[in-house]
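Left out: one protein chain. Kept in place: all the others.
This part shows subunit A:
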Amino acid sequence: MNVKQLPISRQGIIPLLIAIQALVLLPLWFYIPVWISALTIVLLLAKYAMYRRDATPPRWVLLIVVLLCVGGVFLQFKTLNGRDAGIGLISLMYAFKLLEARSYRDAALILFISFFILVTAFFYSEAIWMGLYLLIGVLSILVGLVALNSPRGFQGLSGLGKISGVTLLQAIPIMILLFLFFPRSASPLWSMPSDSQAGSGIDDTMSPGSIGALHTFDDIAFRVDFEGKVPPRSEMYWRGLVLSRFDGFTWFKERHSPVRGELELPMTPTYQYKVQMEPNNRNWIFGLEELAEAPKGAYLFSDHTWLRRRQITQRFIYSAQAYDIDFSGQSLSENQLERALQLPRNSNTQTREWAAEQRQKHSSDEAFIRWILSYIHQNQYRYTLTPRVIEVDTIDGFWFDTQEGFCEHYAGAFVYIMRSAGIPARVVAGYQGAEYNPYGDYYIVRQSDAHAWTEVWLEGEGWRRIDPTAAIHPSRVEEDLRGSASSRDGWFEEFGSDMGFDAPEGLLQNLALRWDAIQTFWSETVMGYSRDMQFSWLRKLGIKRHQYRYLGYGLLATIILAGFIFGYLVLRGAQKLEPVTKHYLRLLKKLQKLDIPCDRNMGPKDVLKLTRESSQKVYSRAAPALKTYIEIRYQQQEVSADLLKRFKQQVSKV
């Protein structure tokens, strides 16, 4: 009988395989279509029922059901290709394979495929808990492999778990070696289809309520690691987009061309930082004001924003430098001026007339701006996430009537007023503030930190950042928004009052920060270990870029060689333990060289007999050694040192 067709005769293997499959499929059940998840569960239960009754399904039934399932997957995804369809299909096939498994070969195949299917869970989540879970999965598959090949089969975890655990531990050095040195491809091996469709984040348009809606998301937008100096949190304006076209309701981003070459502006570097951006399926990336040269893989635009070439579908890490830029020597071109003063016709006329009128009362643009800010501060303007809805002329309604809103209301109205008064202005969207994580020494910027502020053009000074939201009187900030303002650290204090926002020091908050620090390490250092990181680390070891591709071959060769050496040493080590064995094997080898056809399956007495029959000469020399060997091995339980010494000498004489 062929080994391949050996039945699975080992005890408890089928239930163990069912358990392993459930463990492997568990993370996928949360992501693949419900009917596929349900079907795989049904298949596993069916296998268990059949195992209890010692039955196997007829082949033709299986074939029909499998074909139906393939059809179902095709109907669901309209393809059999790609991540979701592929994983759905392979999960089903995996469960079907177990259903029909009856031979040793089937069981081994299922276990090896398990390793592959286990890893597909990483397609859906690269989180640290997933990594830990998959480790448990690997361990259980190893238990399955050991049980399958053990004569006792599966009778509990104790013995098998130990073997598998030790095996896994032995693999750790190889894993680390491969992780550090194995060549990485420049782009991902397969491009991941977008999955976080609902990924919250700032849009390239702004209308009343659009940023306010983000405030309910506590998701992390990005993390920032400063090198050296850190700006105060009230100064952390993370610039993302400039919105300058207004249609009376919504603010739009203008099309800009990227800046070629270097910015020819006097600037002084201020802060050096590294950003780790969560995927948001958009192109824009954020930088600390003011932005100048774009990080790798992104462009700088003339409105001092950055855009990335590709959408951010995976975590994106970039380093950047913030500057103080002196715009004073600059002037706006005709085109730029027109854009910065654009106003929609026939809307919000009340505000427009009011602004023009008020401007007349002030001597300079600057004085007018200051007056508007103090107007917001002193009048009943309130900061709330739930303003009343205004149907038409949103700015008129907000400015004169409801007087309540969120940052987009203030930024939008402020720019509108500025433009009405003839002052070039625009809206800037991004994030403001950050939460400090003392355990990882970095800052966390969340979606709830999304913000909109403004820039006005002052002749002779250039663009100046004005944040009208910060001018609201602290007493009119909605109660539950004060907590969220904590990451803005004294943000509403510009006008002098002490709000006393302290970061909550609760246990839960601490734990959350610690957990985030671990996760950041995981995603930045482990998952984010890219080709570039590998290069810089290899350079420290003196490996140059052009030698890179030989690294893989070299590494594989080293591991295979190390395996052989290790195996050889283990085999030799086992023999070394027993000097008697070593000498006896030496004796047998000598006899074989003297043409005595002795073999390992012969007992010593037979060897003795054979020697006597073959050659009297050899017999006279070898007999004492063989007799001593018999004495050592079969006549006494304990071996004395004397006897051992004698045996060694006798063997040497042969």
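Everything below uses one rule, namely that contacts are C-beta pairs under 8 Å (C-beta built on N, C-alpha and C of every residue); 3 or more make two chains touch, one makes a residue touch a chain; residues count from 1.
Note that contacts and distances are computed from a predicted model.
Trainee: Missing chain's UniProt protein name, "Sulfurtransferase", "AAA family ATPase", "FtsP/CotA-like multicopper oxidase with cupredoxin domain" or "Glycine/betaine ABC transporter permease"?
Mentor: Going by UniProt, the chain not displayed is called "AAA family ATPase".
Trainee: Can you say which of A:213, A:602 or A:618 touches the chain missing from this structure?
Mentor: The missing chain is touched by A:602.
Trainee: In the complete assembly, which of A:386, A:525, A:636 or A:652 touches the absent chain?
Mentor: A:636
Trainee: Identify the residue among A:170, A:349 or A:581 that touches the chain left out of the display.
Mentor: If we include the chain that is not displayed, A:581 is the one touching it.
Trainee: May I ask you to list the residues on subunit A that touch the chain which is not drawn?
Mentor: The missing chain touches subunit A at positions 1, 3, 6, 151, 578, 580-581, 584-585, 588, 600-606, 630, 633-637.
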